[in-house]
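Just one protein chain is left out here, and the rest sit where they should.
Letters A, B and C mark the chains in the order given here, with residues in each chain numbered from 1 onward.
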Amino acid sequence: MDFNLKEEQQQFADALRRWIDKDYGFDVRHRIVHSHSGVSDVAWNTLVELGMTALPVPEEQGGFNGSAVDLWVVMQEIGRGLVVEPYFATVWGAQFLKLAGNQHRLLEEVASGELKLACALGEKHARHELSDVKTIASINGEGYRIDGTKTVVIHGAQAGALIVSARSAGAQRDTNGISLFVVPADTPGVIVRDYRTIDGQRAATVQFSHVAVPASALLGKLGGGWDMLDEAADYGASLLCAEAVGAMDALFAATLEYLKTRKQFGTPIGGFQALQHRMADMYIHLEQARSMAMLAAARMSCGDAEERRRVVSAAKVRVGQASRFIGQQAVQLHGGMGVTDELPAAHHFKRMAMIELTLGDVDHHLERFIAQRGFQQHS
Amino acid sequence: MDFNLKEEQQQFADALRRWIDKDYGFDVRHRIVHSHSGVSDVAWNTLVELGMTALPVPEEQGGFNGSAVDLWVVMQEIGRGLVVEPYFATVWGAQFLKLAGNQHRLLEEVASGELKLACALGEKHARHELSDVKTIASINGEGYRIDGTKTVVIHGAQAGALIVSARSAGAQRDTNGISLFVVPADTPGVIVRDYRTIDGQRAATVQFSHVAVPASALLGKLGGGWDMLDEAADYGASLLCAEAVGAMDALFAATLEYLKTRKQFGTPIGGFQALQHRMADMYIHLEQARSMAMLAAARMSCGDAEERRRVVSAAKVRVGQASRFIGQQAVQLHGGMGVTDELPAAHHFKRMAMIELTLGDVDHHLERFIAQRGFQQHS
Amino acid sequence: MDLNYTAADLAFRDAARAFLDANLPGDLQKKVRNHLRLSRQDYVRWHQIVAKQGWAAPAWPVEYGGPGWSATQRHIWEEECARAGTPPILPFGVNMVAPVIMAFGNEAQKAHYLPRILSCEDWWCQGYSEPGSGSDLASLKTTAERSGDHYIVNGQKTWTTLAQHADMIFCLVRTDTTVRKQEGISFLLIDMKTPGITVRPIIMLDEDHEVNEVFFDNVKVPVQNLIGQENKGWTYAKYLLGHERTGIAAVGRSKRELLFLKKIASEHYKHGKPLLQDPVYAAKVASLEIELMALETTVLRVITRASHAPGPEASLLKVRGSEIQQQLTELMVEALGPDALPFDTVYLEGKADHAVTGDDAAAPLAGYYFNFRKTSIYGGSNEIQKNIITQMILGL
Partner (left out) sequence: MDLNYTAADLAFRDAARAFLDANLPGDLQKKVRNHLRLSRQDYVRWHQIVAKQGWAAPAWPVEYGGPGWSATQRHIWEEECARAGTPPILPFGVNMVAPVIMAFGNEAQKAHYLPRILSCEDWWCQGYSEPGSGSDLASLKTTAERSGDHYIVNGQKTWTTLAQHADMIFCLVRTDTTVRKQEGISFLLIDMKTPGITVRPIIMLDEDHEVNEVFFDNVKVPVQNLIGQENKGWTYAKYLLGHERTGIAAVGRSKRELLFLKKIASEHYKHGKPLLQDPVYAAKVASLEIELMALETTVLRVITRASHAPGPEASLLKVRGSEIQQQLTELMVEALGPDALPFDTVYLEGKADHAVTGDDAAAPLAGYYFNFRKTSIYGGSNEIQKNIITQMILGL
């Protein structure tokens, strides 16, 4: 058993962190967030140059064939640096293409940085349930026609192509009958409404009105998309866990520094035992969350779907609990400064809180953990 | 609105407390708990002399016609003093007789202290659900026959008569079809197995084998006992809330005293801020629990069954939460001494924990609170 | 012990409710209930409606224009305002500087300021905190040096709520640097239009402009703006801290928000059913509702005590009250799930009829959650409140 990173992994992380420290500081990010587009081409191009977009792509398509653990290392830095470019959305979307297995051209474009992706899976009223799909896919000549509306599509307006779930059979909440498609964003009938999210990112409402796609747009089997969706969602959740751990690391360090420097009653506030013990509790949360996030990344490709679901749900739960505790307490310990827009602390807190609500919150994943067969066993 | 006690109420409480302070100290109680019978006739007689058994009984039957609030005052002192005599069981049982309305002779015996009561309501597998009744009541000539086994009957072996729930119709968990009886403990076929409970009290398994009772033993209507059972259970729960608040008061005071006197690192441990803030949290729990317990006692006879259920369940929840927090933290703050048999602290903790499990725990009452119509309303 | 309102109390409640039904403008009510941002005009408009009725300062003595209500009646009025969803009557004038002027101001100050506070002609803000003095307020550094008929004020205040709208600020300033820190502080009233005052916005984490820094650069303040005696300001500040603090529990507001939470949780789904019917989620709501019931009872226990004004028990109300408010916002955001992410400042400012996603109820809630982290920080952080409980109640 070995918890150490490989040298190449460490190098990837170091390169990314160096760039963030140098060129993606708090003010730079602030300007990007408040710009019209909400993302920066310059920043994206740097991510491409650093090999980040090639990392998840198979070697055959010009990538580095990075594992979930490789991506875990990168996503931590993304979280630490509060990077708002559509990296997560693209890597997550690429996982669908990899699982589908017939999307070499698009993966090449992902690797080269030409193509950004977004996953249009959620719908109004579905909340965290990805099988709650009303969007319809119907047979349309040789291809398919898609109709419906997807909500809170992360970086939906910045993507060149969208991964879309649609129902080709079954009732509204059935896992059977769900089909997955990859749809170019400029396909007629795709209407994207871009907006800011409160954590400084972008999302969109994406409406599909009589959207005609060719047969080649189908990922996997018609009506048999659930297993792929479930696995890719786990992959996405494990990336978000890594991002959250990175954000927590940064927030924890900033809070510790604040406790050492901020004085009240003539002494650094870090000298007050009630605050010390709160920091100790935060430290324990952080390390426990880190352990679960590592385990989830390591088990992503274990080949046992129940074990994967168990561990990813456990990680999303534990990281969510830690995010809430560390986020809220870090703000509290920062006092008034913690609730202003002026310190990175508040932005880490906001990002962590929104990760909690993305791809299943604590209660959703507790329930999923409980639903796995192993939970009821007691011998 | 007035939260003050009336003078007579205060006098009852004071008299009881004076006796406990003087004659029912820690060592006296220890000897009683470890005696063969587990209760003391001397102590019981004193309770009778102080008017405690007459308190809940209507004036017509020689009592003081005390309200739930009057009993609340007394039960606090019982909790503070960790009194192990079957006072709660008797007062609770008397409430059934009062609600039934045709049991004057027995109520007179309760008032005079001759008769102790116990409520044989729980069954194996029912946990907190008092409607989960397998014990059968069948027609038997002019009267009834009772067959079944009741478990964890508080002070079952010390009682002269038992209040028994039995099913005369309906399925195992129906509220309809439950009948209530009062059965003399010496009735042939009643087999009582006495044992200690971990909080220093007594309970019993009570088996009913072909127990024949006359028609006059029926309390209320045949098969229509549920409303009475539900109301009397709320009455019992509110008494237990008061007892728990009394125990918490005593435990809180003892812990505060310990923090002021116990020294470590050359200073009273009450000087450590982490412990100070824990005590502040305990104080808040205590006052919030006290508020809810008062409200429950005050609402017991409000005439609105849903409001009564709502408030009593809320009180049992809040008192349960406070009991757990204050109990566990008091032990922790006492350090090693807290986990020994040698200080009252541990005994208050144990009693509070067992009250949590009696007449519905936190989750049971949360669920009952949610089940009331008002909960889902939002305008 | 009788835990019911008297018939007189109930009649008072009906009267309050009838007044609110008749006089609370629908557009203001909608803004408040839906968590939209209020403009200066919104606050002033409501204050003047209430002032016209003679109810703008419930705690003031009748001689100054108060309605002469009992503590219970004041509580009922607060409850009813919260229930209806009125804009708040801001405390800085009515509940903070006014009691100090009444207790320690001279007759000229009373005659000038109190009617203008009551009518909202002057909008007041509070100049207490400084960048280096938060919880340790007495360490403040802003100085006021006597120069003829004026004080010359230099320094900086911070966390000054809605200073951008204010006509007047009451400040704690240091008038003697040679003595123990509590003994060199004075209480000064300053016109915000005086040259040398600069207000810089502090943007909150929900991008709202709610608080400010206020800079004083050789600001000339007439000596007649001094309250009471020079160097006695700390006494007046402490007097104020002990004043009228039960409202801090925000029970009425939280009761309204609980209903809003239940509405949100009835309109968002889990497994195709309203989330409020999910056992795990419902248990959290129920637990919070019970905590709020308990707090309401605790508040009533405190205010109906004939003997004296709320003392250190107010710290309990502050701690639990702020936690309940925060948990309500947490559970709202949890109910929304991903729908909490969209952020639409245009809608929040009232400049669009609907939120960008079309979900008007959801749009403000994530910001509300983040913003309300302040409730456990301001007005004496919950850590400070626990220190007060420790010292004043527990004697540790």
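What we mean here is this: contacts are C-beta pairs under 8 Å (C-beta built on N, C-alpha and C of every residue); 3 or more make two chains touch, one makes a residue touch a chain.
What you see is a predicted model; the values in this text were computed from it and never measured.
Enquirer: Shown chains touched by the missing chain?
Expert: Across all of the complex, the chain we cannot see touches A, B, C.
Enquirer: Of the residues C:V179, C:I203 or C:V280, which one touches the chain left out of the display?
Expert: With C:V179, C:I203 or C:V280 as choices, the missing chain is touched by C:V280.
Enquirer: Looking at the whole complex, which of A:F26, A:F265 or A:Y283 touches the chain that is not displayed?
Expert: Result: among the candidates, A:Y283 touches the missing chain.
Enquirer: Which parts of subunit C face the unshown chain closely enough to count as touching?
Expert: So the residues of subunit C touching the missing chain come out as 278-280, 283.
Enquirer: Residues on subunit B that touch the omitted chain in the whole complex?
Expert: Against the left-out chain, subunit B lists 122, 124-129, 132, 151-152, 172-173, 193, 195-199, 201, 203, 205, 263-266, 272, 274-275, 324, 328, 331-332, 335-336, 338-342, 346-347, 349-350, 353-354, 357-358, 361, 363, 366-367.
Enquirer: Which residue numbers on subunit A touch the omitted chain?
Expert: Residues in contact with the chain left out: 1-6, 9, 69, 256, 259-260, 270-271, 273, 276-277, 279-281, 283-284, 287-289, 291-292, 294-295, 297-299, 311, 314, 317-318, 321, 363, 366-367, 369-370, 375-379.
Methods note: only the chains that are shown with their structure count from here on.
Enquirer: Suppose chain centres are the mean of their C-alpha atoms. Which chain sits farthest from subunit C?
Expert: Here the answer is chain B, farthest from subunit C.
Enquirer: Let me have the rounded angstrom distance from the C-alpha centre of subunit A over to the C-alpha centre of subunit B, please.
Expert: One centre to the other, that is 52 Å.
Enquirer: Centroid from C-alpha atoms only, then distance subunit A to subunit C, rounded to Å. What do you get?
Expert: Chain centres of subunit A and subunit C, defined by C-alpha means, are spaced 38 Å apart.
Enquirer: Can you list every residue of subunit A that touches 2 or more other chains, as numbers and ranges?
Expert: 272, 274
Enquirer: Mark out which residues of subunit C touch at least two other chains, giving numbers and ranges.
Expert: As it turns out, subunit C has residues touching two or more other chains at 383, 386.
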